[in-house]
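Note that one protein chain of the assembly has been removed; the remaining protein chains are unaltered in position.
All chains are identified by letter, namely A and B, in their written order; residue positions are counted from 1 within each chain.
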Amino acid sequence: MIAELGHFALILALCMAVVQGVLPLAGSFTRNANWIASGRPAAYGQCVFVAVSFAALTYAFVIDDFSVEYVASNSNTLLPIVYKVSAVWSAHEGSLLLWVLMLGGWGAAVAYFSRNLPDIFAARVLAIMGLVGIGFLLFILLTSNPFARLTLMPAEGRDMNPLLQDPGLAIHPPMLYMGYVGLSVAFSFAIAALIGGRLDSTWARWSRPWTTIAWVFLTIGITLGSWWAYNELGWGGWWFWDPVENASFMPWLIATALIHSLAITEKRGAFKSWTVLLAILGFSLSLLGAFLVRSGVLTSVHAFATDPARGLFILLFLCVVIGGSLALYAWRGPGVSRGGQFHWMSRETLLLGNNLVLVSVTGFVLLGTLAPLIYDALGWGKISVGFPWFNTMFIGFMPFLGILLGAGPVTRWKSDDPVGLLKRLRWAALASLALALLAWLPLYTQASWQVALGIGLSAWIGLATLAGFVRRVRDPRGLVSALRKQSRSYYGMVLAHLGVAAFVLGVTLVSLFGIEKDVGLKPGESVTLAGYEFKFAGVESVRGPNYRAERGSVSVTRDGALVATLHPEKRRYFVQTQPMTEAAIDVGATRDLYVSLGEPLGEGAWSVRVYYKPFVRWIWGGGFLAALGGLLAVSDKRYRLSLRRKIRVKVAGAEVPA
Amino acid sequence: MKRWLPLGIFAVLAVLLGIGLSLDPRKVPSPLIGKSMPAFELAQLHDAERTVSDADLRGEVSVLNVWGTWCAGCRAEHDVLLRLARTGLVRIIGLNWKDDRQAAQQWLRELGNPYALSAFDQDGRVAIDWGVYGAPETFIMDATGIVRYKHIGVLNDELLDQEILPLLKKLKSET
Partner (left out) sequence: MRFLIGALLIACAGVAGAGLEAYEFTDAAEEQRFKELIAELRCLVCQNQSLLDSDASLAEDLRRETYNLMKTGRDDAQIVQYLVDRYGNFVRYRPPLDPSTYLLWFGPLVLFLLGGFWVFRTVRHQRAAPQISEADAERAARLLDEESK
């Protein structure tokens, strides 16, 4: 009954989406005030109905309604309640429902916060979002209905994939989807602006907070995904350049480029064409990612159950959305930007360079991800493109990005003096070079130039950002007042860039100084790694809520003092019987100690894998710091609604940029 | 003019993705096709004292079928193999891959034996030489010993009638 209600709610949501997609758009051309006004209530309506539908599916999971096929395939009575809820989005159909839930939510948010936008423009934005909603809702209702019933209800469900039974993995899809769908807002703004023929700094200013929030969610989502992979997959890796990982990384790269491009368009009115294209590209890559993950054209551990028929639907949807928007761009896109001129040495140029690098990285990630498919489709043979290729390319591009990241914020808009710039940055540059050189000394292993590069870059980004900060708050009237004077937007940028520096440092140190050992240990035996002694005490059988496990006990000591007792497990879930390794990690700010169990070797001995991972937390710390920076930037007072309304009331008649 | 470039690139991409939908990303085509078959010598499945080698496959058109009792697809294609054996067109040599000798012999006793000879590859070394990565797999060699065709996956009657039998006839007429 509830499932049918959920299904019906989806159909109603589709009706709302049709209204939202068609009426306001048509009304914006015919200048029909009623039609224009229908956008907001339709958006709220769609949001409510999708929420009802999602609640219905969640309810079905919580009460173990195995007559619903999706629940039976992905849940189990023994599954802890937290995972029963996260099982809702653990497979294809439910994750799509999560997607439209996010779409409905963002649509309602845009409807609410767009009340001080010009009506015609707001109507078009909502309409575009409605059209996207139609596509997804049709996809669900026609090919991927999560509410389909089984004629024969099984007594027990097939259980959720054990790999997904982890808190990090539970929250990772919602964060990612918030990001993917959030990019549709920037997309809708861009399309609406193209339709209306007005692309200016006002449009850029409206788009900015939405884009930044979407970017924050994407950052958090990707960081969580990497963190989960490290925790759960048992081999200490945190990024594999797997097609699905790349599918999330590409929108993030474009979103980053978009934030920076919007900044230029807002401040200087330049690069409108670029910015619009990036806005279209960002959401296009989100959609492309959905296609790659769900169609079966690429092999991936993350891929959902693949189905070429569904793939065809998404491909057609892609053609309509991306093809349509790019055609609109070609037809109505702005010509030469009437923006402010800028000199060769200026922040504009550096930001342009920054965007060039980001788009190039996106380009090569796309190339590498699709290459096996392209080669196969063209009959050029079957190849694999894996992490060695991606890492080589990434290391090739990263230095350019790093240098620009450091220099950009310190460079003046419009025109700057190169000598003056160098002077401002000389200490940061010298210190970075010195640190890089130190890292290159023969004290270290043969990978020394990579260490030098990584440390040098990280130092450069961090020190240049700090140098810019120090310069900015250098105020004879006092530090505190100078600190107060800086906008949150500025602090956000500083934090975000420092986050990148932390990330680079973490990646460099853990990649090049991480140590790993595989040994067979009998109870009582120990292995030494990086000054730590890992003593294996044996294994005992334990039982969890829906699994049975062999639980190892490893005590870690350093110079005789106990550092941690770790309990790696080898789990065998009752329903999905594949064995799962649950690694045990001693977390630290400067290093992780990571232990995972292999196989029993007989006579109580087990194969054990032990890792020393220096500074690995800085990878995700950097990611979260950057996300925090983004949040700070969005909370900047110029985006505050109340302030904007005040100003509008005060200066009646004339449009004043807040 | 330049503004139509993104759309153009996307159009090309969409076509490639469309083609991709009809492909299987996990299928690994064999680099052995067109080359002489790998040399091997293995104990026979039914008699550990005697051997099977590539010499048994050379001199005439032959088929090598990789199978195991643990493989559900092999069970599904067994009748098709029997049918092929009954045509008398060609000798089928079986490569029993990573299996248990007793279980494999039992299986052939119960279900019928389409193989003129059966090789027993317990550790899988010979299978690696043949580029085998899953069962069932079927190779067709011509009279000079060159691998001409590989089918990955289960054989069915349609495939037999439409591709394999015609190919076998063609290869035989080449000699």
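Note that contacts are C-beta pairs under 8 Å (C-beta built on N, C-alpha and C of every residue); 3 or more make two chains touch, one makes a residue touch a chain.
Values in this document were obtained by computation on a predicted structure and should not be read as measured data.
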item	value
Of A:156, A:200 or A:525, the one touching the omitted chain in the full complex	A:200
Chain not shown: contacting residue from A:41, A:167 or A:386	A:386
Selected residue (touches chain absent from view) among A:121, A:291, A:490 or A:503	A:121
Which residue of A:63, A:82 or A:301 touches the chain not shown here	A:301
Hidden partner chain, touching residue among A:63, A:82, A:367 or A:470	A:367
Residue numbers in chain A that touch the chain omitted from display	118-121, 196, 198, 200-202, 233, 235, 237, 240, 242-243, 269-270, 299-301, 303, 336-344, 349, 352-353, 356-357, 359-360, 363-364, 367-368, 371, 375, 380-389, 393, 396-397, 516, 518-520, 579, 598-602, 607, 609, 654-655
On chain B, residues whose C-beta touches the chain left out of the figure	28-32, 98, 123-125, 127-131, 133-134
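Just so it is clear, only the chains that are shown with their structure count from here on.
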item	value
Chain centre separation in whole Å, for chain B relative to chain A (CA means)	44
List of chain A residues in touch with chain B within their complex	273, 277, 280-281, 284, 291, 295-299, 308, 311-312, 315, 318-319, 322-323, 326-327, 329-330, 333, 370, 372-374, 376-378, 381-382
Chain A contact footprint on chain B (complex, rising order)	3-4, 6-7, 10-11, 13-14, 16-23, 25-29
